[in-house]
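Attaching a single structure in structure tokens format; questions to follow.
Every protein chain except one is present and positioned as in the full complex.
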Amino acid sequence: MTFLLIFLSFLPPNDVIARDRPNDAGSTISLHWNLSVDDSLLDGYVILKRELSAGEMDFEKIGSTVRGVTNFEDENAQDGVQYEYVVAAVKNNEVFHSAPSVPVASSPQVFHTGRINVLAAIAIFTGMLAYFVTKARSGKGLFIRKIAGLAAVEEAVGRATEMGKPILYVPGLGDIDWTATIASMNILGEVAKKIARYDTALIVPNRWSVTYTVAKEVVKEAFISEGSPEKFREEYVRYVTEAQFGFAAAITGIMMRDKPATNFFIGRFWAESLIMAETGSQAGSFQIAGTDSVLQLPFFVTACDYTLIGEELYAASAYLSREPLLLGSLKAQDYGKLIVLLILLSFTFISFFNINLLPILRVQ
Amino acid sequence: MKRKIPLALCFIMGISMIVQFFIPHPASLEFSSVIYKWIIVLMAFALVLAIGNLIRHHGNKIHRRKEDWQYSIVTLAGMVAMATIGLAWGIDPDSLYQRIYLNVMAPLGGTMFALLAYYMASAAYRSFRARSLEATLLLLSAFIVMIGFMPFGQYLHPRFPAFAEWIMKVPNMASQRGILLGVAFGSIATALKIILGIERSWLGGKE
Amino acid sequence: MKWYDRITTIDRRIIYLLLTVLVILPFFVKVTIPQKVMPQTQRLFDFIESIPPKDKAVMISFDYSPQTQPECHPMAKAILKHCFAREIPVIGLSFDPEAPGLAVDALVSVEREIDSLAARKEDSLIYGVDYVYLGWKSGRIAAQLDMGEAISGVFPRDYFGNLIDSLPLMQIVKNYKNIAIVVILASADYPIDWIRYPQTRYGVKVGAGLTAVMAPQYYPFVQTGQVSGLMSGMKGAAEYEKLVLEHGYARTLGNAETGMNSQSMIHILIMLFIILGNLGYFFSRRAKKEK
Partner (left out) sequence: MSGDPWIWIGAILTLMIFSFLYKDNPFYKFGEHLFVGVANGYYIVYYWQNALKPNLFEPLSAGQFIYIVPLLLGLMYFARFIPRIAWVVRIPIGFTIGWGAGLSIPALFQADVLRQLEGTVVTPATFSNPASGIWAVIILVGVVCTLIYFFFSKEHKGILGHTSRIGIIFIMIGFGASFGYTVMARVSLLIGRIQFLLGPWLGLID
């Protein structure tokens, strides 16, 4: 049998289609072919190409695959140059060439069509945000549900004033490119305004140089806007160190020695969360935490008096300031979640009628 | 102008980074990598300000002989020494700089981190009380996971590890996903408000 | 003070002292508790088991610091032993500035172990051919994206100062096309960037070895297939050690084993104290009600 096969000829693969790979930075051509009818007897396939403009140049081998494979990507094409491709079946050093493909050239794309869904999501959400913010501008009172941790902020500041002890505000350990840090800066502004009305010292330690500069602006402006710039002290906002646990060590030091009446932990946190929260609890401070770091939430919940969970952190500046524009954006967030819920439920429901909508959610 | 220029720059940067996501063209990739290099440079400049603040804070403490001022000397001396060593003799793997890193910073950081083992124990003992339904559920699921992920779990009951795994993978995953989805919207809304100039507390105050 | 009040207010220092004693004990009293392998660890092992020898490389991103060494270092060693025993080339790199020292330690100690077992000279490992360590780079996301174009663009030289193009392995492995999987060993939230950027843009496969605390956050990604396998914490390391040993890729277990015994003791201690606290709470509440 083997003896016979060697002298038999095999059919090559057919319908070799070459096309520019979509949505890429160029220089790649995707090939697809139909398997040779003798596929199961073959060793595999080799892929050959040649430049069309180079005249009668020979085809050059550029790669190979095992049998049963129907596609290949030539990632070394030169953009704008026309190529022809041939796929050949291989058996014992003998090759059986297919007809050449239609010539094709690769090119980089300027729009990624596989990401239309992300674009649509951004457009819809931006539209909703713009709508609700504009609507809010007209000043109609918007409802916001009670958030226990925020209702306690006033009490926390008052308590510190009574005790004559400072307030410690840790704006998280994330740099300014974490949106949680930006949310924390907004809350810091509101807290600082309340502090400016009382006579309480404030300590804002920072891990990042950029957040330090922002925090300083925010606190200073809060004191100015409350009409008591003279109460602002340069030492309120401090830079500590970028080292995560060096920062945590310094904070525990402040907690044990300055004995703050209230500690705020608001922003992005990592493992150091419990070091700070547990030390603060042992020092007897009243503690309010807020973070979107899912993994640190259990520790704050365990060791702090109040904790803003996840998105509550992002609702906080609207809640505290009651500014219509911010409340409007909260409404947009709610509608965003509503759409997500409807997608989850409807896609699940429809899928049982054999309509699979999941590809809509897929991003390339 | 004091507000318009920074706001405009913020808007332009935000929009360009969003647009960049949708353009696979090599020029777009090049753009994003150059900008990232600039961002790092900016961080380095801001660090100069930050270190200035640190020096002033500790310098003040020493100058006014505030409580524990002696320790401020330790901080300043440590910083100057480490910076000098790194800048003067380099940062090769065998350099003094790396040695100090490995034998001073690493043990200090590692031990701070290790304190958490103790704090987890004291925090759990103090606050894991079955006060309400929610608190009881929290306590129970913590217990099941603590048993299930230890090798002795399977001797208590052969299905215990699977149960613990189930808690991690089903209810825990569901709640994490729910929280994450909410956070994503909060986060996106905040980022959008920043780009559109609706949220401008980083500019400080009203005017 | 009643007994039930007393057991709800035990001084934390007593807990701390007991905990210290229990964590030290297993170093001197050896026991072995056999354990089962979790499916996500198995998946990672199987993935690497399925890579053909001397073909695509495994890229290992060493992103842990000395603090998480007890968890991540045994993972690194186990996975390196696995790759080297199967003749899969390894490319190491780091985005955490604290990691390079540890990465070099892991690579060198595994190389020594393999070389000492090598029967023939050809079986010993050669730097630049069997593995390369690129070193550390700042600007994580940008670097990860740029490596899709050319690794040499991001790392013109390796950690030891050799020109990248002078290393035989790096002449074959130019970018992600020749990388079978990127395994991130990390104590922080690093794999998400690999998923969000190189995976979404270049289709890079991502595996991970994470500290026990980070790992659950990635369960959703394992389920969706964005992460092709995951070792979680010291337990995951011990499981991978076990798989590597069972398949004959190593002679001994690593350090994760003793660690698991200390773990068991501490877990029991913490649970006992929680029970004490609740007993006290229960009886004091009943006593109050009776009044």
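Each chain carries a letter (A, B and C) given by its place in the written order, and its residues are counted from 1.
Assume a contact is a pair of C-beta atoms (placed from the backbone, for glycine too) under 8 Å apart; a residue touches a chain by one contact, two chains touch by 3 or more.
A quick note: this is a predicted structure, and the numbers were derived from the prediction, not measured.
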Visible contact partners (per top-of-document touch definition) of the missing chain: A, B, C
Candidate in contact with the missing chain, chosen from C:S61, C:N175, C:S262 or C:N278: C:S262
Touching the absent chain when the full complex is considered, from A:L42, A:V153 or A:V210: A:V210
Among B:A27, B:A83 or B:L156, the residue in touch with the chain that has been omitted: B:A83
Interface with the unshown chain - residue positions in subunit A: 115, 117-118, 121-122, 142-145, 147, 176-179, 182, 210, 213-214, 217, 240-243, 245-246, 249-250, 252-253, 256-257, 294-295, 297-299, 301-302, 309-312, 315, 330-331, 333-334, 337-338, 340-341, 343-345, 347-348, 351-352, 354, 356, 358, 361-363
On subunit C, residues whose C-beta touches the chain left out of the figure: 13, 16, 23-24, 27-28, 67-71, 97, 138, 192, 195-197, 200, 211-213, 216, 220, 223-224, 226, 233-235, 255, 259, 262-263, 266-267, 270
Missing-partner contacts on subunit B, residue numbers: 2-3, 5-7, 9-18, 20-22, 34-35, 37-49, 51, 54, 68, 71-72, 74-87, 91, 97, 99-118, 120, 124, 133-135, 137-146, 149-150, 166-185, 187-188, 190-192, 194-195, 202-204
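As a convention for this text, only the chains that are shown with their structure count from here on.
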Chain contact graph, described as a line, ring, star, complete graph or other shape: complete
Dominant interface by contact count, named by its two chains: A-B
Rounded Å distance, subunit A centre to subunit C centre (Cα mean): 23
CA centroid of subunit A to CA centroid of subunit B, Å: 15
For subunit B paired with subunit C, centre-to-centre distance based on mean C-alpha positions, whole Å: 20
Residues within subunit B bordering two or more other chains: 24, 26, 29, 109-110, 113, 120, 122, 124, 126, 128, 176
Junction residues of subunit A - those touching two or more other chains: 25, 245, 271, 282, 294
Complex contacts: residues of subunit C adjacent to subunit B: 10, 12, 15-16, 19, 23, 33-36, 38, 65-69, 98, 100-101, 104, 138-139, 141-142, 145-146, 149, 201, 216-217, 219-220, 223, 235, 260, 263-264, 266-271, 273-274, 276-278, 281-282
Subunit B residues within the subunit C interface of the complex: 24, 26, 29, 32-33, 36-37, 40, 93, 98, 101-102, 106-107, 109-110, 113-114, 117-118, 120-122, 124-126, 128-131, 139, 143, 146-147, 149-152, 154, 161, 165, 168-169, 172-173, 176-177
Residue numbers on subunit C that touch subunit A, as the complex places them: 12, 67, 149, 177, 188, 200, 213-214, 216-217
